[in-house]
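Omission of a single protein chain aside, the complex is shown with its protein chains in their original locations.
On to subunit A.
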Amino acid sequence: MLEKIIKLKEQGLTIKQIAEKIESTEGKVKYAWSKYRKSLTENKAVSTESSPVAKPKKKKAGVTVSAPKQNEIVPALTAVPSLERDAFGMATHYEDDIIHAIVQSPTAVYVYWELSELSRKMLETHYHASFDSFRKEMRIIDVTLRDYEKGEVNRSYQFELPEMTNTWFVRPLMPNTTYIIEWGIQTIDGDFLPVLRSKPVETPRDEPVVDGRFSEVVARWQYGEVEQPEWVEVLRPYSYFDRIR
């Protein structure tokens, strides 16, 4: 199978086209192809390792720490995954699981998402159905002054997304409101299964406040009564090794 894939890939076919041609799934083709690509870079790394000057300690994660040596090159983690490219050479999607919402206006946010092959595979395994057959939905959740992790919400609604969509302008929304946005699938029995969840995003106010909600929290922060501000701040540190302790 791999030989065929390499041949077809060299002819410029996309993963999808190859999968159709050899009557396999996109996931399997992509997996075989990326494994092949990875083996190429690994072989290369091995061949350079034999050089007497630099003998990098190659770890999977490429985190190598040693006394700084002149010109020592440290192999980094996984090679950049080979991604499908558009006519301009830009990746058409990334092997990532992310949904992110940004403010466009007091009544609109823009959302984009990426779902990795691994996540698709898991959903397909769990529901014994092809990814294409799932009904994709977006859920908009108003969590203003609520703790969503405890399941608290003010209100929420969801709607179906067209196939082949990876962005959405969500509108109309309420100004001065905190939203969490989830991308998920509608299961046969009517549940919404959230697969990706955005960080909270806050729509700005569009008029002077009458009965505001920030006087007290600003004062508490100002006088050092709280450790963290009690409002949404979108520019938080992004940690690559986030969930590793």
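As a convention for this text, contacts are C-beta pairs under 8 Å (C-beta built on N, C-alpha and C of every residue); 3 or more make two chains touch, one makes a residue touch a chain; residues count from 1.
Note that contacts and distances are computed from a predicted model.
Trainee: Assuming one chain is omitted from the figure, identify its UniProt name from "ABC transporter permease", "Glycoside hydrolase family 57", "DNA helicase" or "LuxR family two component transcriptional regulator".
Mentor: Going by its UniProt entry, the chain not pictured is "Glycoside hydrolase family 57".
Trainee: Return the single residue from A:20, A:84, A:206 or A:225 that touches the missing chain.
Mentor: Final answer for the missing-chain contact: A:206.
Trainee: Given the full complex, what residues of subunit A touch the hidden partner chain?
Mentor: Within subunit A, the residues that touch the unshown chain are 1, 27-28, 31-32, 35, 41, 44-45, 48, 56, 59-66, 68-80, 88-91, 94, 96-98, 100, 102-106, 110, 112, 114, 116-119, 121-123, 125-128, 139, 141, 148-151, 153, 156, 167, 169, 176, 180, 182, 187, 189-195, 197, 202, 204-209, 212-215, 217-218, 221-222, 229, 231-245.
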